[in-house]
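Note that one protein chain of the assembly has been removed; the remaining protein chains are unaltered in position.
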Amino acid sequence: MYLYSDMNNPMRNEAIQLSKVVEISPTTRHEGHSKLVLKVNDSGIVERGDWLSITPVRGVEKLAIGKTMEQVPKIASRVCGICPIAHTLAAIESMEASIKCEVPKDAHLLRVILQCANRLHSIALHNVLILPDLYIPGTDTKINPFTKEEPVRTVAKRIQRIREIGQTIGEIAGGEAIHPSNPRVGGMYRNVTEHAMWKMYDLAKEGLVLAHEQMEFMIAVIRNFQKRDWTEIGGQQIPIPKTLGYHNQGYMATDPIYGSSSLDEHPTWNPARWIETRPWDWYMGQVEINYEDPTYPVGGTTKVGTKAWPQIEACTGVPTYDGQPVEVGPRARLTMFKNYDEKGTIGQHIARQMEYPDCLYSIIKCLDILNPNGKVLADNIPQGDGSFGWAANEAPRGTDVHLARVKDGRVQWFEMLVPTTWNFPTASRALVGAPWQLAEMVIRGYDPCVSCATHMIVVDEDNRIVAQKLMQ
Amino acid sequence: MGMELGKYKTCVSARSTDKEIVAKAQDGGIVTQLFAFALEQGIIDGAIVTGLGDRPWKPRPFIATTREELLTSRGTKYNVSPNVAWIKEATRSFGLDKVGIVGTPCQMQAVRKVQLYPIGMRDVPDKIALAVGIFCMENFLYKSIQQLVEDHAGQKMQSVKKMTIGKGKFSVYTERGNVVALPLKITEKYEQAGCHVCLDYVANLSDVSTGSVGSPDGWSTVFVRTKKGDHIWSKAIAAGCFETKPIEEVKPGLELVTKLAHEKIHKNEIYLNKRASYGVGKGLRNPYI
Partner (left out) sequence: MATEKSATIPSDVKMEKKAEVSKKEEKSVSNKIKAGHVHLSGCTGCLVALADNYQGLFKLLDDYVDWVYDLTLADVRHIPEMDVALVEGSVCIQDHESVEDIKTTRNKSKIVVAVGGCACYGNITRFARGGQHNQPQHESYVPIGDLIDVDVYIPGCAPTPQQIRNVCVMAYLLLMGTEDQKKLAANYLKPLMNLAKRGTTACFCDLMTEVINQGLCMGCGTCAAACPVRAITHEWGKPQGQRDLCIKCGACYSQCPRSWYSFDVMNEFEGIMEIIDGAMK
């Protein structure tokens, strides 16, 4: 880790000049804007990788201050259109945690249904994003998910049907498929009718069959890739290390499906263990790009002579848990709750597919106990006294923690520790040891949604961690 | 036939054959009968209709999914009922795939704009299975109707059994048999502002539209307009839901409908023109492009 004073340290600048520096900007096939600044050795192996968001910071945590606790979650939802459900629910539940409001059981069930429906669609969408990295088994042909040709079209249609099932269930339970309108502080605006309940049930039943098929297909394609020695990139055969995407960081997950909050009897996340460092401390200082590859698809890497300065370009903070970056997401959930132990990019991809069926089993389980005549809004919604509350939601991409203080119905303080922000430093470490051409493939394993990964730092003026103060 | 009646395939005078429906219907019970039939046939799985709200004659739009619920919506409430407000929720927490909706001509325009320009209406356009329009000369706000009934007509809202507008009169019928008819000169002042720019009388954009004008008492004039409308109407006729008479054979017939439509549209076109120079060198907005 470099400190501020290191900037003028001649030793450090020299070290930078010794390796080749290559930059891939912008990265593709994920959500939002990010780039990779990679220091590579003579054989093209990454020695240090910085993966950073370059999405402008809309500053939702700051603009939230002074707004109503009803409006802030609606705004928070709109930091990301791929896991808007997670942001809506985590934001609402952090408000509820602050004002100490328990929601009725049926409201909670609708939220879980919405959560699972979103995860289902999200996994399927991610399939589309990674398929172009993978091969049709038994061939040297990469998969273009948009081709009309079989067998790909059949798979692509199945993916879209799975997404349609997820989005439609989400629309019924949550009011809208993308930014849900039904959840609100205190519960939900409306319960669903019995007719709507059966419709969701039918969809879930259909989805379960398709999800199993799709999971098996994806696992076969991923395993096939795992057996390969090389992959073609920009006309070259790039060797695939068996340890692609390995890192030694830990995992963090709060629940296999849903999440946790400070209202829980036994919360599964602890704000005292969370420390945030600045990108300044974490990322590389200024470097000059001194290696470029015009054949890298599509359009080549950044031109030699361009300057990069990850420290100040990074648009996110760097949250750590017990002082270390952690991985969040499907593999973290499987590792924490199901003793899953496969590492690397392959392990991550497999874990994500393994989450397919449970999305639907959980929806069905909730529908079995949902009472369409039950109330879905708390009788009493306190307006808040400024107490600290947090809620963690297991977004498709991992733990999404929102923290809030609400007083008299208005937000005094709001923080979003979103999944991709947790993953940025971890994924950066996972790049080490890979041929630089595979770096994008490694970060795609995290299914990054970069737009949301923008939040403020919480070190106060005296450099004390706000979280510690919160606990006092 | 001028353009004021819009496009239509057939026009008849009709009445529901269902005694229960007709008993409390406004006219020939066309709307309720058509929805009841469509519901029974699975053509729709619910309909957005206007029931009664928390005050006498205050409308409350709701989604009816059974015949019993439909029956509670019979009769015209002469004040604004925001039926289209339910059009998206019907496809969400109600889980409907085939939505029926009844409304005034302006509401039919709203429904078609929802379908052609679904700006805030995700997944709604293809779920509108039957849009039934009702003729409309003008509408009122609740307080306007209350003033007309309680002040001008001297009746209590609670005791009113039915209101009608026809034959140049606004008529109030009470449970105890009182009938008060006010000339439309009086009601004019209370008309809803937005109605003065309205250029549609017979719900030109509905699948099927209906109203009392043109047909004898207890009967309705019916325009069947779209393929969808034609399909459903023909099935309903085949199923014996309606008795019909050719429109040419009833009095006062289409001539009156055309005349009233023309008058309404003409009057409002003049008003729209006036709006353009409402101030000094400045006007009011014209929504039509």
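A few notes on this one:
The first chain written gets the first letter, and so on, giving A and B; residue counts start at 1 in each chain.
As a convention for this text, contacts are C-beta pairs under 8 Å (C-beta built on N, C-alpha and C of every residue); 3 or more make two chains touch, one makes a residue touch a chain.
This one's a predicted model, so the numbers in the text were calculated from it and none came from an experiment.
With respect to the full assembly, the chain omitted from this view is in touch with A, B. The omitted chain makes contact with just one of the residues A:V21, A:V37, A:I82 or A:V401: A:I82.
Considering the whole complex, the residue from A:K39, A:H179 or A:H402 that touches the absent chain is A:H179. Of B:V22, B:L52 or B:L141, it is B:L141 that touches the chain left out of the display. From the options A:L36, A:A86, A:A156 or A:V432, the residue with contact to the unseen chain in the full assembly is A:A156. Here one chain is not drawn; of B:N79, B:T164, B:T187 or B:S212, the residue touching it is B:N79.
By the touch rule set out above, subunit B reaches the unshown chain at residues 6-7, 59, 61, 79-89, 103-104, 106-107, 109-110, 112-123, 125-126, 139, 141-143, 192-199, 204-205, 226-227, 284-285, 287-289.
Interface with the hidden chain, as seen from subunit A, comprises residues 25-26, 28-33, 54-63, 67-68, 70-71, 74-75, 78-82, 84, 125, 128-129, 132, 135-144, 146-157, 160-161, 163-164, 167, 175-179, 181, 189, 213, 216-217, 220-221, 223-224, 227-230, 237, 278-279, 297-299, 312, 314-317, 449, 451-452, 454-457.
To be clear about the criterion, only the chains that are shown with their structure count from here on.
Put simply, the C-alpha centre of subunit A and that of subunit B have 50 angstrom between them.
Residue ranges on subunit B touching subunit A, taken from their complex, read 45-46, 65, 89, 91-97, 122-123.
The residues of subunit A lying in touch with subunit B in their complex are 168, 171-172, 175-178, 182, 190-193, 195-200.
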